[in-house]
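Dropping a structure here in structure tokens format, bear with me for questions.
In this view, the complex is presented without one of its protein chains, the others remaining in place.
By written order: A and B. Residues from 1 in each chain.
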Amino acid sequence: MGYPHASHPRESAVLSKHFGDPAARTLDGWKARGGYQALEKALAMSPADIVTIVKDSGLRGRGGAGFPTGLKWSFMKPGDGRPHYLCCNADESEPGTFKDREIMRWTPHALVEGCALGAYAIGAETAYIYIRGEFTEPLAYMNAAVKEAYDAGILGANAMGTGKRVDVHVHKGAGAYICGEETALMNSLEGRRGNPRITPPFPAVSGLFGKPTTINNVETLVAAVEIVKLGAAWYKQWGRADNPKSTGTKLYSVCGNIARPGNYEVPMGFPFKDFLWDLCGGPLPGRTIKAVIPGGSSVPIMTAEEAEGALMDYEGFVAAGTMLGSGGVIVFDDAQNMVKQIARLARFYAHESCAQCTQCREGTAWTTKILERIRDGQGTATDLDTLLDIGESMTGKTICVLSDSCAVPVVSGIAKFRNEFEALLPKSRNVVSVSQAVA
Amino acid sequence: MTAPAATAAAVKMITLTIEGRPVSVPEGTSLLEAAKVAGVLVPHYCYHPGLPIAGVCRMCLVEVEKASKLAPACATPVVEGNVVHVHSPLAREARQGVLEMLLINHPLDCPICDQSGECELQDYTFQEGRADSRYQEPKRFNPVEDFGGDVLYVPNRCILCTRCVRFMEDVAEEPVLCVSERGDRATISKFAGADLTHAWAGNVVDLCPVGALLSKDFLNKARAWELDRAASVCPNCTQGCNAVLETRDNAVVRVKPRSNDAVNQFYLCDQGRLDYHWLNRPDRADQPMVRANGALSAVPWEAALAAAAGLLAGRTAHVVASPMLSNEALHLLRQLVTKTGGRGRFTVAIGPEAPLAGVQDLALRAERAANVRGAELMGFVKGADVLAGLGAGDVLVIADHDVAGLDLAALRKAAHLIVIATTLASALAHADVVLPIANMAEEEGSFTNLRGRVQRYFQAKAAPGLARPSWFVLADLASAVCGSGPTWAPAEVFRALATTTPHFAGMTWEGLGLRGALPVGGGVSA
Partner (left out) sequence: MSHGPSASGGALPLKGAPHDHHDVPHEPVFTGARRHDIDAILLKYPTKMAALLPALWIVQEARGWVSEGGMAEVAALLDLSPAYVKGVVSFYTMYHQHPVGKYFVQVCTTTPCNVCGAEDVVNTFLEQTRCLELGATSPDGRFTVIEVECLGACGFATPVMINSEFLESVTPDSVPDILAELA
């Protein structure tokens, strides 16, 4: 089913198959739709075999970084005598992204199953689902699903009667974008400020509570459920023949100035032009698309022309000069002033900076101040150069990439929409004609 | 104190090149510490060797060949064959970016900032920062806050390095500070009612690399460049923390810790920091005096020393010596005791012990005097009744010992009273001879701390009037009484000490250096 729009024939609904179907939310409803078969199957397998299937499927992290999931799981060493943890990153806070919200709202048991399966695969007895505090509705559904699963003996000391212990706990965030960064998420879960940690040590060595930990996005875990159930080969049916690095389906959240906003699930390698026009209905009536951010606000902005030429997978977006990121597609039409909107994005990052690294704490705020000054017609001739220079200082030099993420829309925005910035800046002196000066 | 298990052979050494200089350091060393070994200072703010790594200021970014990004030198362990560039254009540009960011909201109030002249933000900006600022917006403003204890917080100058937070949390283990809020609204904060009153809280002022945390005691007293500095040892308890006495116009105006891993790491307690005003007392004994016609009157040194020697001839000396006196002074006093068949006694003030939890064997000790151990080694007996055994025919020698609380009648039992002191207490106004001495800030000497470590302190300011260093006065007196000949330097006294007292055997004045020495075979445990 589609949600909130009707499903489009060109969609490949795997994870979103039950979106909009309230009956899928309950344990019985989920089981009637094939739920918990994958977990049952997995608990009968060795963790290593599960990891192999996921590796073979080509599944990559759907949270933004695109790290191969099976490889990530293989860093964990089940049976090393230490507690292991799985963290499910349900802090979905990247502007433009709202896919995990729908997964949790419509198929909460899919995520419970994914967490239990993932935990078992990495030798963890406990999984925490870290859900952003603003997601009150998904939190309610997830809590209900976890309770149902415990009551049914799916979770707990004797998961599905196998004698294996699998606990899944829901942890409610409290308003901090940066807690979607995996090391910040772990700090937050431990009851600390959501400050990203210096790596190494990486989470697989020393993560949550100092123990080996894997952090997976919601979409990644529910995809793993389908992969374990139906096999790696089944999952690999989706994707470009000439690009084995991106497999399966991907959920995209589409928002902004677009006719049919919402979540769409398409195979890897889908043409972005068809996606925007056929599936999402193109621009609003009487408008034209000016710019697209394809993977959440932290990836480079594309012009409409660039977007039309892109293929929707990890490599396709990189080839188009941007990134797949979290799959949050933000569309800007010709009614929008890019300076204003980029300033608003910078403001978001300034608000969310954790305050640790100098370049981020000061740079995001400074960037915002300059952009808002330009927006308000108070810019100066050197502002753009300063912005680009600050952007350089903010890139690749901090503990996490929040600072880089703030610089990305600014630098790419200036590169692609420089005319809009310059239109707001005072005309430089040498173009003032004599007659204007005299007048 | 037991030495760490010496397994030097087991430590793997890593060889790398920093700024073209090859260096070998133990595995696990950070690039920043390795650079120190190579003689290269990597600029930094949040890093401090006594604190957990934060890696947040991003000032110590260096270029490591073949690495994809600049590396924070504080948080990056050395790898065999690393080629590290601290001053390459890339690294310098990164640091210039950090400096510019740190300064955008930092007030240009160096002329009224106590940190000025010893400020790492000034230093690195001068060394490699931009000449101008491109920042055109209004600066952030937050009011000054009293953090309690001796500490003021000036948030506008704060660079959020979190050294203070980490010190209170991980070293003092009393986390009263936190980073509050986030983004550029973040400040260092405390909870209402929970102040920086921990006995070691004042260290946050030293740890602060800028002028954000200030000592109320030192506030607006002096500019850093006006100060003279002398290496010293804190006299306030038996720990023997290494310290620096900072003086201006012949007065001590600030006491700071001097690092010594074996004693106090990088720290000094608030008692040590703030209890220095007595070193500047104006009511000093500043001329030698002898009682004549019922009244004390000033005489030349030679006359006073001769008078004192005359009183001691053929009589028993009952010496009450301050445990704040140097090993050298106590050694010379011991000679008087021995020569006259007398007694040596002292008592010591007691206060609550206040450990610094995160550092092994470091505390403000209950015994509040520097040289209790030294006094004991010289045979002085510790006890509440320092006049015990004082005979009617004895000569009572009060050597700068506190007389508050002494039995005045018992004091007068002695046949004669010789006072060797920095100040003349009214209870001792009946003295027959007064020999004025320098206080510990005004002379050279050594103390023995509670673990037996012998440490030198140096002269920080001039003694008042005709007062002389204690070793000088006592050497002359001992010479007059014992006929041992003149002494020209404290090193000579120490040499005699080392030959006569097993604890000091093998030690030399020069060998003590700035870190002191333990006796052969190690110190004593508590």
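Basically, a contact is a pair of C-beta atoms (placed from the backbone, for glycine too) under 8 Å apart; a residue touches a chain by one contact, two chains touch by 3 or more.
Because the structure is predicted, anything quoted here is derived from the model rather than measured.
Only one of B:17, B:180 or B:250 touches the absent chain when the whole complex is considered: B:180. Which of A:30, A:73 or A:98 touches the hidden chain is settled by the complete complex: it is A:98. In the complete assembly, the contact with the undisplayed chain comes from A:83, out of A:20, A:68 or A:83. Of the listed residues A:193, A:229 or A:397, the one in contact with the hidden chain in the full complex is A:193.
Within the full complex, the residue among A:62, A:229 or A:347 touching the omitted chain is A:347. Those residues of subunit B that touch the chain absent from the view are 169, 174-186, 189-192, 194.
Remark: the residues of subunit A touching the chain excluded from display are 4, 83, 92-98, 101, 132-137, 167, 169, 171-177, 188-194, 209, 253-257, 261-263, 297, 328, 330, 332-333, 336, 340-341, 344-345, 347-348, 350-352, 354, 365, 368-369.
We adopt the following convention: only the chains that are shown with their structure count from here on.
The geometric centre of subunit A is 55 Å away from that of subunit B, both derived from CA atoms. Remark: subunit A residues 176, 193, 198, 350-359, 361-366, 369-370, 373, 380, 382, 386, 389-390, 392-393, 396-399 touch subunit B in the complex. Against subunit A, the residues of subunit B that register as touching in their complex are 53-59, 61, 69-70, 72, 75, 94, 97-98, 100-102, 104-105, 134-137, 159-160, 179, 181-186.
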